[in-house]
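This is the structure I have questions about; it appears just below.
The complex is shown incomplete by one protein chain, all other protein chains being positioned as in the whole.
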Amino acid sequence: MQFTVKQIADALGASAEGSTGLTILRAAEPGDAGPTDLAMAMSPKYAQALAQGTARAAVVWEGADWKELGLEAAIFVPRPRMAMAGITAMLDRGQGVEPGVHPSAVVDPTAEIGDDVSIGPLCVIGPRARIGAGSVLGAHCVVGMDASLGENALLREMVSIGARARIGDRFIAQPGARIGGDGFSFVTPEVSDVENVRKTMGDKGDAKAQSWLRIHSLGAVEIGDDVELGSNCTIDNGTIRNTVIGSGTKLDNLVHVGHNTRVGRDCLLCGQTGVSGSVEIGNNVVLGGQTGVVDNIFIGDGAISGGGTKILSNVPAGRVIMGYPAVKMESHTDMYKAQRRLPRIARDVEALKKAVFKQPPSD
Amino acid sequence: MQFTVKQIADALGASAEGSTGLTILRAAEPGDAGPTDLAMAMSPKYAQALAQGTARAAVVWEGADWKELGLEAAIFVPRPRMAMAGITAMLDRGQGVEPGVHPSAVVDPTAEIGDDVSIGPLCVIGPRARIGAGSVLGAHCVVGMDASLGENALLREMVSIGARARIGDRFIAQPGARIGGDGFSFVTPEVSDVENVRKTMGDKGDAKAQSWLRIHSLGAVEIGDDVELGSNCTIDNGTIRNTVIGSGTKLDNLVHVGHNTRVGRDCLLCGQTGVSGSVEIGNNVVLGGQTGVVDNIFIGDGAISGGGTKILSNVPAGRVIMGYPAVKMESHTDMYKAQRRLPRIARDVEALKKAVFKQPPSD
Partner (left out) sequence: MQFTVKQIADALGASAEGSTGLTILRAAEPGDAGPTDLAMAMSPKYAQALAQGTARAAVVWEGADWKELGLEAAIFVPRPRMAMAGITAMLDRGQGVEPGVHPSAVVDPTAEIGDDVSIGPLCVIGPRARIGAGSVLGAHCVVGMDASLGENALLREMVSIGARARIGDRFIAQPGARIGGDGFSFVTPEVSDVENVRKTMGDKGDAKAQSWLRIHSLGAVEIGDDVELGSNCTIDNGTIRNTVIGSGTKLDNLVHVGHNTRVGRDCLLCGQTGVSGSVEIGNNVVLGGQTGVVDNIFIGDGAISGGGTKILSNVPAGRVIMGYPAVKMESHTDMYKAQRRLPRIARDVEALKKAVFKQPPSD
């Protein structure tokens, strides 16, 4: 895989100057870049690192004096992260899955495999499963009975897709992603402690010890187009209806989405976020890393949570939240500042009580 | 798989009215239900949705006027979630693992496979492993050397069970569950910073930088009857004794149970909960999603934690807790309310100081 500087600039719709016929094999950080690398020097803070490397070509910030920086060619980009999307897509060397169905794969004769599909070693494709044209499955993937996968999917190794899952086009799943485990749904014969606590917010009542009966998951998982799932993340089957992930939504590593939950379009669920069952999440929602969401609530369009937020009640559209329990980010900042001053406030109150009520400190 | 309305009602021990000979193929949400579906309309709030669907039969709340709702047959249930357990068990279509041992599976000749066992494609069953009668193993499962699995187990795809694990009857494991990884247990040649901090709660002392030596896990994992594990959850081997999960206990997705820990009977550990090593958890304990439990403590029978709780010290039986660090749920609510008022309290204290001590605000 190799490109000229000009080819890369053209693909980005960016302008280039200098020896734009130079050949590029790789992208590199400015300080590590060699003569066939394209140095990623998208802000002035990289100027010094560029001098340490031996790059001849670089992507630079607007207005950079590329000759002064010792370069022979430069590509100018107005929005660096956006350029990264284009450049990295061009230079991605992939995982090397061979074209065609590997002879060690176990493919049910009733499965429908589209054109130009690559199926890696030791994959298992179940009865009546459908794999869309142009899809690539890494080693050790399992696609369950009656599941369907759209066109141009990319499954890394060891991804599993349960029976009856329906997945759109251009799906990407990182290693170990789990689609369609059964939901975590149990019931006790009589009202349980947990039901009492939820009703009263604290009082267990006198429910007796009981065992749990399983509610099976009859629903499946339904995923739109352009969805990506991180390594070892898990999406559970719905109970009666399907669990739904909307088009354009991306889940990071170790994210958990419970049964019946519906996530909208173009959301980001960052690392280790956990969403309980029967949650309704709107479009363009961003949940920071390790966010937790209690069951049976909704989160409105465009809401954003900071890392570590625990969301215990409904969130209106557009709200920016943080904390445990979640509050508006401004409130969180105010509360936190006051909390840091709290030990001193406590001392002040004791002094005031002494002065006003002539009473001794209480402890 | 199909049933009449009467067959379903009888299996639930529930009463049915109307055309109870109607054939049911599937369960459905009221608004999605078609003429061969059983609509799950277990509370009055579903009345309107029922009218949108075309269900002829439904499970309804006690006292519902089913004819008025446009139904031809109805099943009456007093405790809806309990009925869900029975109905979903009847209508579960499963994952379609074929009977018998798939020819691609690698089964050690010394393994003991019970009657009517299904072993999916590309499973690996180690030396002297035992699989109880009636068990079903999905594709890509690994059962280690000398491990034993009771009767009627159901392993979804890609479940791994380490050497010497002992598991009871009716075990269920969702995709990617890991039983018997080695415990996370390391030691430094001399006293480490972490040991100092734990002793003094804050002072590191002057321990020097050291490398970690591994304590191997000689114990295994021991699991009772009727246990279920969620997708990608992990239970570690014990160091000398076994790590134990009691009968009837259920673990959700991405739950972690550390080495030597003993979990009692009929507990629920919800999504992404993490329990450190050497913890003793009683019976009927419920830990909400993303609960964390520090090592070497106990949690008494019937304790319940809210989502996101971090448990840093022993919890008495029956206690309902929440927060970081965990406190009684009532205390948490009180503390939280006061905390929200804290910025105003801070201002009040400044005003009081000014009035009482005639001093200027401190910042």
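Order as written gives the chain letters A and B; numbering starts at 1 within each chain.
One rule holds in what follows: contacts are C-beta pairs under 8 Å (C-beta built on N, C-alpha and C of every residue); 3 or more make two chains touch, one makes a residue touch a chain.
The structure presented is a predicted model; accordingly, all values stated were derived computationally and were not measured.
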Checklist entry - Which of A:Ser118, A:Asn232, A:Thr261 or A:Ser276 sits in contact with the chain that's absent? => result A:Asn232
Checklist outcome for this item: Of A:Gln2, A:Thr23 or A:Thr88, the residue that touches the missing chain is A:Thr88
Checklist entry - Which residue numbers on chain A touch the omitted chain? => result 26-29, 32, 40, 79, 81-82, 84-85, 88-89, 91-96, 102, 104, 120-122, 138-140, 156-158, 172, 174-176, 226, 228, 230-232, 248, 250, 252-254, 265-266, 268, 270-272, 283-284, 286, 289-290, 301-302, 304, 306-308, 318, 320, 323-324, 328-330, 333, 336, 339-340, 342-343, 345-346, 349, 352-353, 356-357, 362
Checklist entry - Given the full complex, what residues of chain B touch the hidden partner chain? => result 106, 122, 124, 126-127, 140, 142, 144-146, 158, 160, 162-164, 176, 178, 180-182, 184-187, 189-190, 193-194, 197, 201-204, 209-218, 232, 234, 236, 239-241, 254, 256, 258, 272, 274, 276, 290, 292, 294, 310, 312, 324-325, 327, 331, 334-335, 337-339, 341-342, 344-345, 348-349, 351-352, 355-356
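In this section, only the chains that are shown with their structure count from here on.
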Checklist entry - Once you find the CA centre of chain A and the CA centre of chain B, what distance in Å lies between them? => result 23
